[in-house]
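Removed: one protein chain of the complex. Kept in place: all other protein chains.
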Amino acid sequence: MSTTTEPVGESTSTLPLDWTYAPAPEKADPNIRERYDLFIDGEFVPSIDRQYRKIISPSSETVVCEVAEAGVADIHRAVKAARRAYDKVWSKMPPRERGKYVFRIARLLQERAREMAVAESLTGGKPIRESRDTDIPLSVAHFFYYAGWADKLSYAFPGARARALGVCGQVIPWNFPLLMAAWKIAPALATGNTVVLKPAETTPVTALKLAEIIRDADLPPGVVNIVPGGRPTGQALVEHPDIDKVAFTGSTAVGKWIMKALAGTRKKYTLELGGKAANIIFEDAAIDQAVEGIINAIFFNQGHVCCAGSRLLVQEGIANVVIEKLKRRMDTLILGDPLDKNTDVGAINSKEQLDKINRYLHVGEEEGAEMWQPSCPVPEKGFWCRPTLFTNVSQSHRITQEEIFGPVLAIQTFRTAEEAIEKANNTPYGLSGGVWTDKGAKIFKVTRLMKAGVVWANTFNKFDPSSPFGGYKESGMGREGGWHGLMPYVELEAL
Amino acid sequence: MNERVPVLKTYKLFIGGEFPRSESGRSYVLKDARGRALANICQGSRKDFRNSVVAARGAQASWANRSGYNRGQILYRLAELVEGRRDQFVTELKQQGSSMAEARKEVNLTIDRLIYFAGWADKYQQLFSTVNPAASPHFVFSVPEPTGVVALIAPEERGLLALVSLLCPIILGGNTVVALASESRPLSAITFSEVLAAGDVPAGVVNILTGFRPELLEHMAGHMDVNAIVYAAGKSEERKLIQQQASLNVKRVIFPKIEAWTSESVESPYHIMDTQEVKTTWHPVGL
Partner (left out) sequence: MTPTLQQPYPNWYPSPPVDQVGVEERVARLNQRSIKKESKVAALKLALSMIDLTTLEGSDSPGKVQQLCYKAMHLHDALPGLPHVAAVCVYPALVRIARKELGRSGIKVASVATAFPSGQSPRETRMQEIRYAMQEGADEIDMVISRGSFLHGDFACVYDEIAEAKSICGTQAHLKVILETGELGTLDRIRHASDLALAAGGDFIKTSTGKVQPAATLPVTLVMLEAIRDYHQRTGQIRGMKPAGGIRNAKTAIQYLVLLNETLGRDWMTPDLFRIGASTLANDILMQLAKETTGVYQSLDYFSQA
């Protein structure tokens, strides 16, 4: 064996590698039509007054397609179709067969998962990684979970018989367009109701693609109707005399309007409204995982989450360490094209929402809070907000009290557990909360005392179709998901 | 011959475990079927309601903290006390227009209903809690929790039975209550307050007002520190007002569906869930 003493190859410089990731665009075709009509009575039909709304991609501000705008007369058509379908077909169908239709929807959605994910990111702004790995799989799972309940309701309510309510009017928001549609439609169908659903005005595309799937699943016409439109459309649906129930997810302000609009009627309603969740970190937390949890809590989906952990309550002894770690972690967040697989923070859904967030950033600074943002580059076109944190913040700052619905975290310190819990509960909201500590008894104590419908301990923003979700106080009433999610869609009669 | 002058009872409000008169100093005259004056009934004001809510809110956390077993025992004791005062309650109901048979039936049912609901106090949680099979390494469970302070409006009829039937599922679930008694049949409600005071019910857990619904309704339904309102008086325009006012703080609005207060369908654990929230808690499962 020859030996050699000369250097081989180029000697590697030991200068560190400045490694930036090359673009990694998701290439699957979202199969978005140029134009979508309303889905009523099993068919796509134009609106009666032939109105269309342009849908733009919030990351590029380009037009993606146009979508029919349902007017009051279209709402009438849709409710009529839903009523007829309920009376003549759906209520007469054996529950097992109803369940099989819902299973079909779940499977078809699974098969078209990738194109749905791309469509969701393109029209909504959220990173493809989130729509691909969270939104779409959870939507599929939601249909699958509720399909199985359809013929088992006699086991669900001891001592009572569950009857469907009839026609449900459902209005959903723009932050999880397909997932919210699944959360509304699946339990309604499984319990024997029919549906008229209005997706949000900026994000109707995935709901309409779902309509295509529903049509392909051969669901009897009229059982599900999808009627996109703006506020007047939603209003018309809520106020329609022939619906039996309203299900709404959106802002607390609109929730209150709905309660007033439904006063004096017989309509049942459930509301899933805003939140201002407190995320509490104790000194004995698994710190690095807690930091990751905070990041996930407020920057997942650009903070457009009703249950976002938008207030951080950190025990004073570790505050500096935690804030330092947060900043370093925020420095590694990649903001950019939602369709790039490496993007962590996508586009804000609309100009309107971006303006609202920016107003709050301004408010925060005026109130004397200290703002910090990483210096990641921001694309020229599109609606973007850098992940932001505010320190020097107290309970009485507006940015601590009001829901911003953006990637903005307000940070306060606390000294004792009692103080943290008091601050956490000191809000008209009560949707969610987070607790980070390694001590078991403390986990149980604090989660018990937090007045919120969903409490995450040593984790955050976890969802599952089997697990009920909903708020206390002004965050709404009623639960979605799990066994508890059946209750809002049935009338219980004594056996 | 001198006939003994009977001592007439003063019917006061029941707030914070005590029996104050209305802070407004007003009262109304309750008359029997023949138009004769039966008693002076306090005309509760919105300030009385406000004070009651303060008492109810103050008592709520520790009431909710008691075990279901404890709350059940308390309800059972109330049954014992009503049983002991059975004649008094029967007499009062007759004064307010019931026949002897009806009065007896109503008191019997009231006692039995207290016992029925006492039995649920430490069981409904098992019925309505779930461990959720999330598809991730987390332990996820959902439990009912009391919503907080509940305003209760009793119907006109069945002044004793209806009030107690409505109260039981609310308080056994850990809520505290401010109730407005029947306007036309308020006596039993105040006598029942005496049972509450004598029983082990902590002060402030149940507060009972008498007065006029039209005057008080708006304030009850609009109070920002009331979490839910249960209304059983059956007037549609009042229902509408309640729903409108409730929107101010997203109050939970419950119109219990009761065909008849004597029917067994009133005895249902689902009435407990009307004033419960559901909390879902997540925790990772790992080393």
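Which chain is which? They are A and B, in the order written, and residues in each are numbered from 1.
Here is the rule we go by: a contact is a pair of C-beta atoms (placed from the backbone, for glycine too) under 8 Å apart; a residue touches a chain by one contact, two chains touch by 3 or more.
If you're wondering where the values come from, they're calculated on a predicted model, not measured in any experiment.
Would you indicate which residue among A:97, A:288 or A:370 is in contact with the undisplayed chain?
Considering all chains, including the one not shown, the answer is A:288.
Check the options A:349, A:459 or A:475 and report the residue that touches the missing chain.
The one listed residue touching the chain not shown is A:459.
Just to verify: which one of A:91, A:251 or A:342 makes contact with the chain not shown?
If we include the chain that is not displayed, A:342 is the one touching it.
Please give every residue of subunit B in contact with the chain that is not shown.
137-138, 284-287
So which bits of subunit A touch the chain we can't see?
Counting over the whole complex, subunit A touches the hidden chain at residues 1, 3-12, 14-24, 129, 133, 284-290, 292-293, 321, 324, 332, 341-342, 438, 458-459.
Assume only the chains that are shown with their structure count from here on.
When the centre of a chain is set as the mean of its C-alpha atoms, what distance in Å lies between subunit A and subunit B?
From the centre of subunit A to the centre of subunit B is 38 Å.
Would you tell me which residues of subunit B are touching subunit A in their complex?
Listed in rising order, the residues of subunit B that touch subunit A are 127-128, 130, 132-136, 138, 140, 142, 147, 227, 236-237, 239-244, 246-250, 252-253, 264-265, 268-270, 273, 277-284.
Using the touch definition up top, name the residues of subunit A that touch subunit B in the complex.
Residue list for subunit A touching subunit B: 141, 157-160, 252, 255-257, 259-260, 262-264, 271, 273, 428, 443, 447, 452-459, 462, 464, 466-470, 472-477, 479, 482-484, 487, 492, 494.
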